[in-house]
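The structure under discussion appears below in the form of structure tokens.
Only a single protein chain was left out; the remaining protein chains are all shown in position.
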């Protein structure tokens, strides 16, 4: 269908951006929108930090003026003000502050439980979900009232829990969760082709079958331009399992906590026969803590590092400073594409481009065999004019499926806990997290008490 | 992915064609293969009419010489000879002769039950399945032994029963059923755009969501170049429901029994809210007989005709004569593409072209919500390098789903009857066919006895 | 557990009787309550015919005085007045009057469709459901508000549709549907033992596995005092299939339309291998009309008769006269037990007697394999202290299951139609009824229009 001329340009779109004061994702969206042909309209930025949203409106409008893009940015003081009549809703919020995140991530270290990210599962993921899901209830209700036909794209973590909450509160919602972590694994496949075959491949030339839960997805079948990659992956794992592989020019994971040398991915391949398809720092958190995260050294031996929240705080300071420069015009946003697919999805949903296949997070309606209906899973889907349909992905190998099913059950139990604000049930979910399977009951209790107390401001209506 | 250069040409393929003596489908495949770039190899033609297969080998090789296509055709005397090492298996057989088909189609007329085709469901479909499924058992066993990794494309009717039999006998088979009937509905959508909007559209520019059982599929959502077609379909139905619509230049259904003026499709739209997506002569057979097929006049009032087997016999005579001319070189095959997608699928499965979405018949693994697991259903699927994955289609409206479920239950019961050669169960399936819901028990018994007797040669191991 | 002394007597029960003005079922309940040891309290009678409820209160209290039973009867003017704090709710209403019933049952005769009862499925069942389910919505809402913990026993037809409505509106309801039709089949098993073996057996000595939909249930396994009855049933069917069997002393079906000679039951056994387990006049209605009900003669040849509504009208006149005599003391209720199990169930639910197994109508949570979740099915259940748990019944033979599944799908579609007051969907359910599979579309439309018009007073908020 490559040559089809699709429908006319659309210049009266409304995009609501919840968390629109962000110093990062928001700028990326601005860049991608500025580069997008054929669409324009208004972006309504909502953030509890109204000043940040206002600053971003300045930055966005400055970019439009500079690039000639037909996008107007405005800050909205209320959630419903931003959502009213939105064609698309983007949600990317930071639930709480770095103070709460520091507790989520680092408090468990006192019990020998390290976390490389702490935003999806494990103690950090559970506590973050407890804080976040009540906010998502409010958002879902507002969407139902203000723009029930709008497409909703979620980027916030914990991804599966957040998307699940949207569907629980408003079952008719048209929401997906999007995440670029699978892209990283696809880039690694390109690296494999380069290293072992001397071939330069592009991610978009790959066909991959994707199945899992966000940040813990795997690829069980891959081809490049019609070439089956099974043998290539096996050879790569054989060669690099023991040492890991760092692409030329990439910073070492000891310097940049967002990098890694893929040993966890390859270990999953070796044990389960399928390639891990998220960053190693995410994948590691889904397994029993002593496997990859029993200590900082343990993580380092698996060639990935921990992301201390202090790092994030320093990083935010840099970004705050940059926001000031961008708003005042001292600095300008570069215009290279982000590599995210949000705008590509928007255009396909509008029917401006042909349908395409990519991985998304959706309630399981059967696309991930062996997992419970309604759990939010990550598989391929076909995205076309006003339609996102999951593609059947089959099932994971039995050994891995048993671990995955456990995460799905925890996800569904957490959803129930959040719906009822049932702290007792949330504690049991906490106790059932793979990362915490080595803790005694008194330690589990103490850790849960500490971490919920540290985020107590956000848990006021929970019953314990 | 339009611009991706895929893997190298492949010139050592083996395609086994079961029913390779056909005077019709086989020539179409030859034309499409001759036009296909980048692939070549051997086509092994097997047919119980060995002379016909031999004649077709002559015709195929003549075409290769003329076009420079790198395909060699050979006739094989045994099923396993043809299947050995096949990369692809095409099955397109006539189960029995026109004598049996004449009984299937016309014997029920004595009871007021008319059939426009008689090959899928209803009395003709049931008796044909009884005759055909034992043949398919033999084929499935041979595939398991001779080419278990080959992709199998079935064209024989009853489609759902045949594909179901392949999977029942050899669960690891890589088989799909392909049928062009949905294409016809897509062409009608293009006609709608032309008639009501003055727009010339191509079928390949449409996005349609397809869900049903073969020859009884519907489209519940369609867009063209990003334009939602819901309103267009509603207006078209409003205008043409009462009269039907015959495209300019098309023969009238009173002259050519393969044409029709779409009243059944539009009636389904009016009643169920979704557009019938097979030929009207097929669709009509899935409903209670008095609705559309209580008499030849009843059918005519719905703007479609019956296909008498006498017509088929005359038509075959013409085609036999033509076969002689083609084999001897007196006549040449034209080279216009057939519009079938078989070769397109083969190329995508080989990884020579990017993945694409089309409708296929596959066991339900959840893609058709509300229908039983394992029933053969028709939905979209994504076809790429050595992979065919169904796309979730959602569910039909409740009123239609109740009818469809009944066909699925009958299909599964027929599968069980065939596996056990259980004529008693086959009779009950017969009695449960919508087409026969108005017959008394003595009439049902008499009709079943007559029609099974007329095909008794093929039912020797059935127990009644 | 036969000898266990259960908990103390309970004398402060409240039973709400919806439809408490009934001249039949209500008196039966009074008799059974009067005979029940260990329980007493209040029975609140509610009826839209308040005078009838008042008269029944007189009759009930008179009976209590006479028998020394500790039950007080009172008529309640409002539904919620009756339900407030009820421990048990009995629902047995006549939805509409005999005028509507006459249309339900007899209007289809103009189209060759006869009905022996017309209250469950077929045209009569569909129209009756359309009239009844909105009333059941009101009842279910009132139960949720007034006595959400009470046990609800429904006797009204269409049974499956009514129980389904209760659960749809108030998913937390503790409701079952009870029906004595299975008992009749069990009595026939006792007859078989008598006739073929000269053994006098009691119904309560049988073990039977029951599975189906109300009024269309079957028994696939039966034993008496440990004796497997498979062979006995086979011999009985062999001997009596052709002629039917009328127990000594039973009125002929030509005189009493509630009797029959069991040919339909035996025909089901012969065809499907399982014994029909409801009255023949009910069973026959679940199959295509020409099989057993194409004419009054057709029914007679199957040894059952039609129940004309004129018969019911005459019968009601007799019962009205009797009500006067009972209220005034001119006549007294006899005290023989009714054979119904309602009071037995109440006592087991109260924990006054040990748990026991009987057949009930409940949402399918898996007890009837092969049928959709949530459809109301009839299987055995274990009833004990505040608990009713269905017993797994397995699946029906494939041929019968296909018919049964169709009824379940229609039931679920009718539930959706009623929830939305969607007359268009109701019409499609009507068209999909086995009884009407022989009608042309114009006839279906005309019959639906006639029968809905005849009950239009009750369908005011339906959209067509």
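As written, the chain order gives the labels A, B and C, with residue 1 at the start of each chain.
Keep this in mind: a residue touches a chain if its C-beta (ideal position, glycine included) is under 8 Å from a C-beta of that chain, and two chains touch if they have at least 3 such contacts.
Computed from a predicted model, the values in this text were never measured in an experiment.
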Left-out chain, listing which of the shown chains it touches: A, C
Hidden-chain contact residue, picked from the options A:40, A:288, A:308 or A:374: A:288
Absent-chain contact - pick from C:228, C:318 or C:457: C:228
Selected from C:312, C:385, C:424 or C:445 as touching the chain missing from the view: C:385
Contact footprint on chain A, counting only the chain that is left out: 271-272, 288-291, 294, 298, 398-403, 405-406, 409-410, 412-413, 416-417, 424-425, 428-429, 431-432, 434, 437-441, 443
Where the unshown chain meets chain C, residue by residue: 1-7, 204-205, 207, 209, 221, 223, 225-228, 350-357, 365-367, 369, 380, 382, 384-387, 389-394
